[in-house]
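Of the protein chains in this complex, all but one are displayed in their positions.
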């Protein structure tokens, strides 16, 4: 069902390197083949114990895997020793398994531009770039090690920095539809002449829409992850390492500061600021500025008192 | 405006067969040509009387159609007799007209793979499969009698069972973006190594996003209908005959049991369970488990007392 490999445990130990606190048991000539969910763990699984679980010692001792990533609260008990287990001890096993999974098990697309992709003749495309089938790229700048999946549309004037991933069906650089009504209520669209800047290491989920700025650029900061089906309006400026869950709607000129977390389906009102490290609960409708570090929830959103 | 045919009423009577309670009037050599909305009904319309309307007898007696599908409460009155009408009596006229419409009037796409579709060389494609223009199919298994419309993207590791329909612009098997923050708040994506299973007779609307599982599969059960613009996260398990309205957001590892109904724009929190036959009102934000058969509404959602 999932990816199968043959990976020498020594390579994983080398990779984890200075995040490793200790290794117990005998890691020599051990091979791991896959990551698996708890019900399907076998001898060749690289298993891990979620640090938030209450009964971590017991989870480790009943795992069928030979190799388990654990935190410091799990001890190398007689039971584990007698089972011939190998424990890799780290501060955050979830983080360690994520990093190992991404590096050893996830298959990255092979660089190259699919012949069915349509690239503007004046687009600049860097090295090691993957562009999927039926994707359309306007007059854009694409740096190195970028992956753009299938059926994506990049309008003109989008800059995509190194190591960005854009998933299928997303549309980047489209017009916002901010309007002004004339005397007869006829809608006149405000012109959109700016672009979009997507910084290093950003990942954008499937079927997102990111509008270009009206007169300057819409900006997505370094390391930010935007999940599927989100809308990012004109002139929004998102900081670094912001985590945006699916179907979040961020309206015109909103600012979102570094390390904020916005859960599924929220709406953020135009011109508002979400402070550094703030958290917005799922389904919230934010109509005011949210100060740094606070958690807001509800429709309309209010501060959640602990 | 709508589809025109020449259908012998006898063929419709044969098709309805054991759901027919009675036929009144003279169905011989009657031909019907189309289904129409109430304002445009004419002599050649196959008309029907909604069983929820209060004045069903009068609706039938003032219809311009020769043939009308009704329930048992409509009688073959002198008026109907003198008008030369034909009544087809069934338990649920709405269900009967839907079945007749689908079978006699809806034009199915002609099987075949459009030359502009891009299919992975290792994909397995069954018989009588339609794949539309500019669609991209990864290393997937597609069974028989499947229709995949235009501009769809299937990532690798998606299994599509018999008689599934996937509408345009949908993305199936994309990565979820569940993340873990490291000590510097940098987001590390949890690897997604699973796939997606779409069971028999499922229909998926336009521009949906369905994420693959992290370590096992995301599963959509038999006969379930997912309307346009929905998001289904990693490791969600949806049962049979679940009806999901447009733009519903179902987050990670949620379970939805058979026959549940979820109305437009809801958000369901990760790990929660929606019980068998439960109903979730439009725009609800569900943060708790919902027991079988209950109706919940609001943000946050609460049980609706009758």
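To keep things simple, chains are lettered A and B as they appear, and every chain counts its residues starting from 1.
In this section, a contact is a pair of C-beta atoms (placed from the backbone, for glycine too) under 8 Å apart; a residue touches a chain by one contact, two chains touch by 3 or more.
A quick note: this is a predicted structure, and the numbers were derived from the prediction, not measured.
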Contact with the hidden chain (one of A:101, A:176 or A:281): A:176
Task: Have a look at B:63, B:207 or B:235 and name the one touching the chain we're not showing.
output: B:207
Message: Tell me which stretches of chain A touch the chain missing from the display.
response: 116, 118, 134-136, 151-153, 155, 169-171, 174-177, 179-182, 185-195, 207, 209, 211, 213-217, 229, 231, 233, 235, 247, 249, 251, 265, 267, 269, 285, 287, 299-300
Hidden partner chain, residues of chain B it touches: 1-3, 34-37, 39-40, 92, 94-95, 98-99, 101-102, 105-106, 114, 116, 132-134, 149-151, 167-169, 203, 205-207, 223-229, 241, 243, 245-247, 258-259, 264-265, 277, 282-283, 298-299
